[in-house]
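Only a portion of the chains appears, each positioned as in the full assembly.
The letters A, B and C name the chains in turn, as written, and every chain counts its residues from 1.
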């Protein structure tokens, strides 16, 4: 047996950086895959812009009304943008068999779900933050409100990606998964929506926004601690 | 019972899919240098067994052990020494073959020797496809990419579900030589196939799945 | 006439022709732009209503015109390509799109720049503004579709189909948006009708419009040359050409 063991240099498992490295790998992998399609990155931003731009067309051009609904519209659009891109989070890897391979990795599955959620945020969340100020201008929001809007999205969009990964993992196996995703995840999104849009409303009306933002941040920390584990468990169940 | 040279062992394993019990009381042990050839008609439960062996599915009863420890508790160590190639390839459509290998290695937390990877791709007849994304490759070429990943991983245990599907005659011969090399090196292989294979000289452990009840599919 | 047409519809001969024409158009554009900008910024008088800000008009209006015109040209080439399967037509459509998107973006950008001093807002949901925005979205959609498709035959045809559907829809969008806005009227601001322009301003604007035309043609020719080279790189003449160059 010793001869055999030497034929295979089993990588040492006691490398304390391994989890971080693996997390980085998962994130880089997804970002690379998204970058392969040059369109993908820009496309997600334009999707967001378009959804936001549709509302004035449906509602009418009066600036006062638009200013009032602006923050809510931007937040709902961010939420929808994440929701629409989420089903693909695991589905493609599932179909072509590479999700199985990821679960067969020696590293814990929770790193896979965390990594994929963070990659999702890099791909869909960050561009969204960059484009938001332009949309704020379209809704004639004052500069301070735009700043708060971006800040609230900066804290809020990772929540959407993390919670969404739970939904995506559940959707994967179950037949009625589509409903579950919407049914379970949208209500979970509600606090983010209320705190986020509320902060901007507070800035607009002069009531202040720091309380809302701190609550949002607390919600983010909670999500970060819980969601990847739940998603990992859901993934294992879905792949059985 | 505790024979150290036994790598993979299965104890009273039972598997059910839906309402159908595919097999019960399956037990065997596999040592380094052996090839477990799982046979059985369509729908007898070969794929189901292989997924149990990987730890992708949970058995109805019984246990799978790696070096004497349950694969549930020794998950890390087991996955570090095992590679699985299933009916679907695990090949990303948007990546070139080499990038696919790179990804597979990173995900399996293994270092990748790029020169060796390129060599392997060449040996597997993918020389002309090196800068094509996998989506445009032919059915057999995609299968070859998956098999390259297997070779590059250099794991101790290979679990292969019909590795020959879609391969031409040269491809089949290639797989035969790969198996021979793996077993010769002291590695272990679990595989299924419906095609004839020239495996003379290899220490084969035959296993027929699903004889208990007349199974659906292959009569 | 018809013989020449067929002759130049072959990528190889067109490559040469485009190479000869592009510099002429390029220089033409540069000269016209210099003249136009000079008129716009130094000759034309300060507007008594709008002050100096109005000078954006010399870029804004030609850009807006070009963005619409280029879409029509793309639709034309797409229709030709789908009907007669001519390779060059698809290449032309591809070569034009980025310029069209650029002009659409430029008209949006300069318009917003102008709107701030004029209306006190960067953006209002006026009919013309909204339809310009949607035109920009159409351009982006078409380019995103091309970017998403590796196979160029598929990309060409899919893009052409989308351009044609868009071409049917663009007038409908324009009128719907216009009507949408007038019915809602209530809004306090609307795009002020262009003040009767001094003839020197009109001259400057027309010259700038021609500069935009020449620029678009020059850039399209250069781009189509690149596309031809890339697509025909396995043919003999391109190999010979590339060898000669290096």
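Brief remarks follow.
We adopt the following convention: a residue touches a chain if its C-beta (ideal position, glycine included) is under 8 Å from a C-beta of that chain, and two chains touch if they have at least 3 such contacts.
Nothing here was measured: the structure is a model prediction, and the numbers come from that model.
Taken over the complete complex, the protein chains occur as A x2, B x2, C x1.
Heads up, the rule we're going with is that only the chains that are shown with their structure count from here on.
Across all inter-chain contacts, the pair with the most C-beta pairs is A-B.
Chain A and chain C have Cα centroids lying 36 Å from one another.
Mean C-alpha positions place chain B and chain C at a centre distance of 56 Å. Residue numbers of chain B whose C-beta contacts span two or more other chains: 133.
Contact of a single residue of chain C with at least two other chains is seen at no position. Against chain A, in their complex, chain B makes its touches with residues 4-5, 32-33, 54-58, 75-77, 79-84, 86, 88-95, 99, 103-104, 106-111, 133, 154-156, 185-187. By the touch rule above, chain A contacts chain C in their complex via residues 37-39, 42-43, 46, 50, 53, 56-57, 60-63, 66, 137-138, 140.
By the touch criterion given at the top, residues 112, 121-126, 130, 133, 137, 140-141, 144-145, 147-148, 177, 180-181, 184, 186-188 of chain C touch chain A in their complex.
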